[in-house]
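Have a look at the structure below before the remarks.
Apart from one protein chain that is not included, each protein chain of the complex appears where it belongs.
Up next is subunit A:
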Amino acid sequence: MTEENKENPESLSRRKFIRNTGYTVGGLAVGGVLGSLIPLGIAKKNEKAENFNQALMYFTPEQFRIVEAATERIFPSDQHGPGAKALGVAFFIDHQLSGDWGFNAREYMQAPFFVGEKVQGYQGRLKRRDVFDIALREIQNHSMAVYKKNFTDLKGDEQDAILKDFEGDKVNVTTISPSGFFQMLRSVTLEGVYSDPLYGGNKNMDGWKMRNYPGSQMAYAQIIDKDFKKIKPQSLQNHMGH
């Protein structure tokens, strides 16, 4: 076994933890993460690398700017801390659209397609990336129709009004459901704010810090029966050293 990782003295060592808790079936190992606990050699802490993650996998620059502006209205920067833009939410959404989620890869997309009742859920044939393409174009169209300006050139409350028209199905779009798109945009914005930073959002764990969420901790056994206490957050990357 290799040495304990010295870089994260404050966190409970995963390897030590498992060793101490013991975990066997009469001599027969039933699993355990022991075998996978060889340090993977992540970059040293003080190396200030560029964030190579912040580039586009799917959006055009124009689409990216619309998403950045719209998500900032959903989760704005304020006295608590950064908004969606500074948290990297638009990058997060871009990256998500380029993978399984954008392709609806693990969802049933077989024909025939029929219009269903609301309680039957999404019945469209379009994938999320198609829905985004159409919706972002329609946001721009609606913005031009109402204000004769690009969405990204509008003032905050004007952008809100455009988004509210989508939320309330008050725009005339037939290929997608405007409110369905808005709900998806809202959900994926919160995902970008609060998911582990490994996905490109929640930059610097600031989403978690604003709500005093400790992120990924190995154990709360020592505090579960105590009153609320702020705990310094850590992300999944922290486990890689163990």
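Assume a residue touches a chain if its C-beta (ideal position, glycine included) is under 8 Å from a C-beta of that chain, and two chains touch if they have at least 3 such contacts; residues count from 1.
In this text, contacts and distances are computed from a predicted model.
Enquirer: Can you tell which of "Metal ABC transporter ATP-binding protein", "Adenosine 5'-phosphosulfate reductase", "Gluconate 2-dehydrogenase alpha chain" or "Molybdopterin synthase catalytic subunit" UniProt lists for the chain that's not drawn?
Expert: "Gluconate 2-dehydrogenase alpha chain"
Enquirer: Please pick, from A:R73, A:H142 or A:K203, the residue that touches the omitted chain in the full complex.
Expert: A:R73
Enquirer: Could I get the residues of subunit A that touch the absent chain, sorted low to high?
Expert: Within subunit A, the residues touching the omitted chain are 18, 21-26, 28, 30-36, 73-76, 78, 80, 83, 100-101, 104-110, 112, 114, 116-123, 160, 163, 186, 189-191, 194-196, 198-199, 207-208, 210-221, 223-229, 236, 239.
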